[in-house]
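The following block contains the structure, expressed as structure tokens.
Excluded from the complex is one protein chain; the other protein chains are retained at their positions.
Naming follows writing order (A, B and C), and every chain is counted from residue 1.
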Amino acid sequence: MSKDLFRQTKGGLIDRNQTITFQFNDTTYQGYSGDSLASALMANGIYLTARSFKYHRPRGIVGSGYEEPSSLVELVGDEESGNQPITRVQIRPGLNARSVNCWPSPNFDLMAINQYISKLIPAAFYYKTFKWPNWHFFEPSIRRAAGLASAPNKTHHQGHYETRNAHCDLLIVGAGPAGLIAALQAARSGARVILADDGLESGGSLLSQHLKIGGKEAIDWVRETTASLDAMDNVTRLTEATVWAYREHNLLVITERSPATPNVFQRSWRVRAKQVLIATGAIERNLVFANNDRPGVMMASAIQSYVNRYAVKPGKRAVLFANNSSIYAVARDLKASGVELVAVIDSRSSVNDLPEDLQDIHVFRNFVVEQCHGTKHLSAITIKNAATGETTKIVCDLLGVSGGWNPTVHLFSQSRGKVKYDANLATFIPGEAVQACQCIGSASAIFTLQQVMEDAVQKTLQALDLDPGNAILLPPLEPEAEYSIEALWHVDLNESLCSKSFIDIQNDVTLSDVHLAMREGFDAVEHVKRYTTAGMGIDQGKTGNLNVIGAIALKNGCEPDEVGTTTFRSPFVPIEFGALTGIREGSVYLPYRHTSITQWNKDHGAKMYESGARWRRPGYYPRSDELFQTTVNRESRLVREGLAVYDGAPLGKFEIKGPDALKLIDMLYTNNFDNLKVGMGRYGLMLNEDGIIFDDGVTFKLADNHYFMSTSTGNADTVNQHMEFFLQTHRPDWRVKITTITTQWANATLCGPKAREMMQALGTDIDLSNEAFPFMAMREGKVGGFQARVCRVSFTGELSFEINVRSRDSLALWETIMEVGKPFNISPVGSESNHVLRVEKGFLSLGHEADGTTTPQDLGLNWAMSKTKTDYIGKRANEIRLAENPSRWQLVGLLPDDPKELVDESAPITPGGRRESSEGFVTACVWSVVHNRVIALALLENGQHRMDETIYIRRKDHVVTAKVTAPCFYDVKGQLLRS
Amino acid sequence: MQSYSIFSLARNALSGHQNWSKAWRSPPLKKRYDVIIIGAGGHGLATAYYLAKNHGITNVAVLEKGWLGGGNIARNTVTIRSNYMRDESIPFYVKSVKLYEGLTKELNYNLMYSKRSMIDVVQTYPKLREIKRRMFNGDLHGSAYERIEVDELRRRIPPLTGGGPESRLPILAGMVHPSAAVCRHDAVAWSYARAADDRGVEIHQNTEVLQLLRDSTDGSINGVETNRGTVYADKVAVVVSGHTTSITDTIGLKLPLKSFNLSAFVSEPVKPIIDVIVNCPDIGVYLNQSDKGELVIGGAPDAGQSFRRDIKQQVFEDAVCSMLELFPSFKRLKLMRQWGGTLDIAHDATPIVSQTDVQGLYVSAGWWGGFKAVPAGGYTLAHLIAKNEQHELTAPFSLNRFKRLDFILEAGTTTAT
Amino acid sequence: MGYDVKIQRLALNAMIDLQGDAEAIKNWIKDDDLPEFPNKPNTSITNQQFKIYWVGIEHWLMRSEIELEDHLLEMTNPSAAPIEISVVQVSDAFKFFEVSGPDAAEIISIASPIDHHLTAFPENGVSFTNIFGIKGLLIRVNNGFEIAVESSYADLMADFLQKANA
Partner (left out) sequence: MLQISCPFCGPRNEVEFVYGGPLKNRRPDDISQIDDTTWIDYLTVPKNPLGPVQERWWHVRGCGCWLTITRDTRSHDIIESEIES
């Protein structure tokens, strides 16, 4: 096949000196640099490029850009990526593309058999059948048949995705003539401007048209303009950058497909723009007639793009079919390209605007195309005189169609701007804007270049609040015909033709389908969409949706505005998920927090866990081949019998100070703090206003109205929020200041009977005697040479010293402790053994006993609830609740009858172990090292009154009996921790 | 009701599908009905159907401000399951799943009900504990839930290649809920509408309720004011998911509800890759693949009350991030469309099916995960309306619980915001 | 390396958190060595030795090299400060990073949603903002920016910055 058959010898924006070899459906082809896959295939005479979604009809290329409804390919190899409109793929060396959803090839597709049963499978047929024996019987094969491309199983092949934030005075979406001139105007004023366009280069429709601007070829004007924009540092010009979402507060999202930065594969921008100009142009819509999907039927504007921009000849004998005037520019360019233009079918009856220079073409006025002939390629068309009904057949292999122009209002509509129907233009146009944005150019339904540019300049001045006197001078332009159109929503169905008129080419939805839906009562446009799936494909109905609306209007005998549109939603075109998350993946996917001895912990074999508030902390420190339980037992025993050290640094810590600090603390906690002495601390329970426990911790008094509060690790931020909220919104007159000091202080908690000896060995100027430094006291002094705040609190029930030092000292302190502690056999312990020890003591743990449903009374913590305070947060709710329902699930201890069987935490307790509603559940169950048996804690209905009763824990396969005890198994009087 | 089957399809094919009858009528709006149901979503339509079918009450109007089935039933991620945590909730959802399983036959409409199981990908110990609680409690009420190990999890979900031992949140285990299913959401609304209509219920689209009307003497409900005039009834049910307070506010009735936006998105359609519902509770994303091939993905709700059916960028990005951590090969998969829905949530996050302080006024609300609940929600609300007493399955969902501050805290966390 | 920047983890700095009424604070820490307090929100004033950042209503941070920490503590004397004002040593609670070079702003755009253009975030700009999803202090310096985060997030921050410039 000689090349020139399909490629013009000169012109176009391709580089004939750079030949590129690529593969399509396992065949090798050549094209030129600058070609899209579509244009390159066309230049090779390939017209059959796809099979349709449902009926597997042969399909070709229909559009030239993001509107393409027909030919989708998947890229294979490194570039693996599915469902790419063939028109949006640039050819490059090594490109390997394959048609989707056909097997073995578009030319011979086995599923094409669906065409023959098409009568049986109209829109929504699946709701009426496949019920017997059941849907599962059919589902797998239906699923295999659906779905277009296969899912990618490789990720990007080079670099990484990036997301970033940007701010600007003006974001211009679209760099056609409107966007470019607007950018030029805006740039002059010094405003921060971003100009983004989806295309490979700026220029928009100018790249596809033969126009003169300022006496030059349009492309030269474009390139001069972009060069001067690029020279200004207040302008950011992006190409291959789709603006795909317009969200609240003028936030727009852009994704750049090939940013210039090395290593950045794709980049998304979240742009907060003070003003937005939507210069997205217009999209040509399809025409609906019998077999309008045959390969060889194309959008007229696409033809224009192929002949002008890519210098290809999309066919040999062309016919154009339109209901509007834009077809004549296409006719002119076609003729110039050397393609034979056989005729123009102009459905309009009332206007005659055939340009002077085209008087020689054959125009069938007031005609429509009734149907296409040929199967795998268009071979002829039948046209029909709309007045007389007489028909004529015309042989051709290319049919360009134009159903009129729809302003690309997608983003405008996403911005919540309403669109309104314009009967003269037979389309929906932007109405009043709601956010700070305006449509310019063809997006605002202006279709001549002169007016486009004038409009753009004027609205730019408005947007930037500039005086009209600042308007830049427009380049002189050639005169253009006014746009005129007469709506043609579809050619009347001719039932005898036994053919299909496609209204959504991608989803294989026909005009009959729309009519069927309406006949069955689905006559709202949203019902039609969902019943037929029209507009729900990858192209989101860019070329077809308006015809659906028109068809409904025709049938209902109303205007399209009464039908309305479906909702325009982001994304404007499909966007790779990877481009949305940028570098937020892998290790940084979620934040993580380290204490200053994290490395030490890891080096000493700690198994690191996710704990609250994104801290990573040691769960346990297994020794060589120890089993989990062995380690936990060893660590627990160490605390009970000897000495261990625990990294308690993540605990939330706050300094609270001010004349009203005590008032605040008394409001936050259920118990009284007013009699607390300086240097002493008190355990407190924090409730939410509903009376549910949400945190606990110890608060020390540093001085009058000056406190040091600790909170649970996981809740530090929530407690901070809770305090600031109460202070700032409910008691703004209280004078209290809170400083977060969680990481100012690190800590090493010595616990075990030998803790005091160890403190001594470390060397300290603090008097360690129980009298001078009692339980719940805090003392400041030097420990092991480090300035420290030492607290005597205990979560394990053993004698403990919490040594808090400045974080910078923590590793040194820790190493000192390990060194000095050698004679005591000191060893670090993790949160697992802490869990065992606190269960032995019956101390509550957030997430276990306090699971977001429990009140202090439920946990037997009545002692921690002040009887004298008139108010604290949550007090009132608890009183109301308790008065209404005294018998709640309450904390108890459990001794399973079989002392060796660990029971799952979370297992329910049911009456008699029967399979019925539960009366409680096991909140924690551990192997107790002091009792050498299993012990558990549970919440049990009315449990505080059921001591010694046998209850039944229902595991899935058997029932475990257990005796109810008090929820403390060790040192009930608490002598050890006070020792 | 016209029968739907392969035979009726074949028969109609011969006549060019010209003879299909309307799925529902558009009768004139009467002045009075026995019962008015506000909202032709899943719950409203199911309620109407069961009123007619189970209780013989057919003088019923369903009033819908837009097009029927255009609310949340058109926008949810179609997950049906019964793995709840509380004894008060589980039996209700078990019943709903049972009803769903028979619905295609009962309504003579292929709902494409696909029982394909849900698998939770568990990544933290606290979550594992919570889910185990659901597992044990489910077992008490006939809702199955089984633990599987990581290898098996990966075998069942081939593209799940993230979450390895070195990753930020390694996968600990999987939990399989075999009776979970997906089905065609729109078809649920359409099939209930068709069947209710067939039994005499009237569905009035484009009929917006603007105001509730009360009897001036005893304060009981009288009817409603709509954009098409006044319509009277002694019993009115507010079943408008997300918009409940907009209606009850018109008579000053106070309800513990907040409206918010939840959003979802779909990828481009691709060939089958996942045949179960995947739920990742630790990182807040869940997904399934529709029969048409697109991945249907949901994430967390927006912060703040909202009636905007749109997605917020950061919420969306969070969901995508989470998905890609576990499914890295989806990086090159493409987003095709995203949208949102307006839901309401009660103070304790558990739904409300209840009489109100206003005689004759019923509400069914707080359905922020209520697609799965459509059949049982309708079934029990119809019972309540017909008999004026709570069905035992929804007895715990009555408004009375708030008067005692005795919440059903399903989420296992403090009250939802 | 995608960008022309230098990313560095800085050594410990001395930091004091000051809260309360401005006059009361100024009265307490009168010292000739100190610069004035900034008079615009989210800006700083610097002299040879010390920096004062105004980061919130009734909230300032003072910063110096770690060698001057004792001097700073002496001037501010946290434990003796009057009850109306809060003076807390927070040197260890922060870790600092510097992002400098021609493309420093690109990295900040990736990290933070704040508008860091000179017109919005001036020469002496300093503000808490969202940095890679967590709270961080952003400070404009000569040839770029400094970032300070709660010290537990330092490894995360280093990791993020490295990825941003991979």
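One rule holds in what follows: contacts are C-beta pairs under 8 Å (C-beta built on N, C-alpha and C of every residue); 3 or more make two chains touch, one makes a residue touch a chain.
Keep in mind that this is a model prediction, so the values were computed, not measured.
K.L.:
Please work out which displayed chains the absent chain touches and list them by label.
P.N.:
Every shown chain touched by the left-out chain: A, B, C.
K.L.:
In the whole complex, not just what's shown, which of A:Ile880, A:Leu895, A:Val930 or A:Val959 touches the removed chain?
P.N.:
Here the residue in touch with the unshown chain is A:Ile880.
K.L.:
For the full complex, which residue in C:Asn42, C:Ser64 or C:Asn165 touches the chain that was left out?
P.N.:
Of these options, the touching residue for the absent chain is C:Asn42.
K.L.:
From the listed residues A:His56, A:Lys128 or A:Arg247, report the one that touches the chain absent from this view.
P.N.:
Within the whole complex, the residue contacting the unshown chain is A:Arg247.
K.L.:
Touch as defined at the start, partner being the missing chain; which of B:Leu51, B:Ala196 or B:Leu255 qualifies?
P.N.:
Only one listed residue reaches the unshown chain, and that is B:Leu255.
K.L.:
Over the whole complex, note the residues of chain B touching the chain we left out.
P.N.:
243, 245-246, 249, 254-259, 303-308, 312-314, 344, 347, 402-403, 405, 417
K.L.:
Can you list where chain A touches the absent chain?
P.N.:
Residue positions of chain A that touch the missing chain: 165, 247-251, 270, 272, 416, 434, 689-690, 717, 720-721, 724-726, 728-732, 870-871, 875-877, 880.
K.L.:
Under the stated touch rule, tell me which residues of chain C contact the chain that is not displayed.
P.N.:
41-42, 55-57, 59, 113-115, 120, 127-130, 133-136
Here is the rule we go by: only the chains that are shown with their structure count from here on.
K.L.:
Please tell me the distance, in whole Å, between the geometric centres of chain A and chain B computed from their C-alpha atoms.
P.N.:
Averaging C-alpha atoms per chain gives centres 22 Å apart.
K.L.:
Report, in whole Å, the distance between the mean C-alpha point of chain A and the mean C-alpha point of chain C.
P.N.:
Roughly 32 Å, centre to centre.
K.L.:
So what's the Cα centroid distance for chain B and chain C, whole Å?
P.N.:
That gives a centre separation of 49 Å.
K.L.:
Among the residues of chain B, which are close enough to touch at least two other chains?
P.N.:
none
K.L.:
Would you pull the chain A residues touching chain B in the complex into a rising list?
P.N.:
Listed in rising order, the residues of chain A that touch chain B are 80-83, 119-120, 122, 125-132, 134-136, 139-140, 142-144, 146-156, 161, 163, 245, 247-248, 251, 253, 270, 495, 512, 516, 519-522, 524, 526-527, 530-531, 533, 536, 538, 540, 567, 569-571, 574-578, 580-581, 584-590, 592, 609-610, 688, 690-692, 694, 847-848, 851-853, 877, 880-881, 884-885, 904-908, 910, 915-918, 921, 954-956.
K.L.:
Can you name the residues of chain B that touch chain A in the complex?
P.N.:
On the chain B side, the touching residues are 4-6, 8-10, 13, 16-18, 20-24, 26, 67, 69-70, 74, 87, 104-105, 108-115, 123-126, 129-130, 132-133, 135-137, 139-141, 159, 167-169, 184, 186-187, 190-191, 205, 267-273, 275, 283, 289, 291-293, 308, 310-313, 316-317, 320-325, 328-339, 403-407, 409, 411-415.
K.L.:
Residues of chain A touching chain C in their complex?
P.N.:
160, 162-167, 192, 261-264, 270, 272, 582-584, 587-588, 591-596, 598, 615, 650, 655, 657-659, 704-706, 735, 737, 739-746, 806-808
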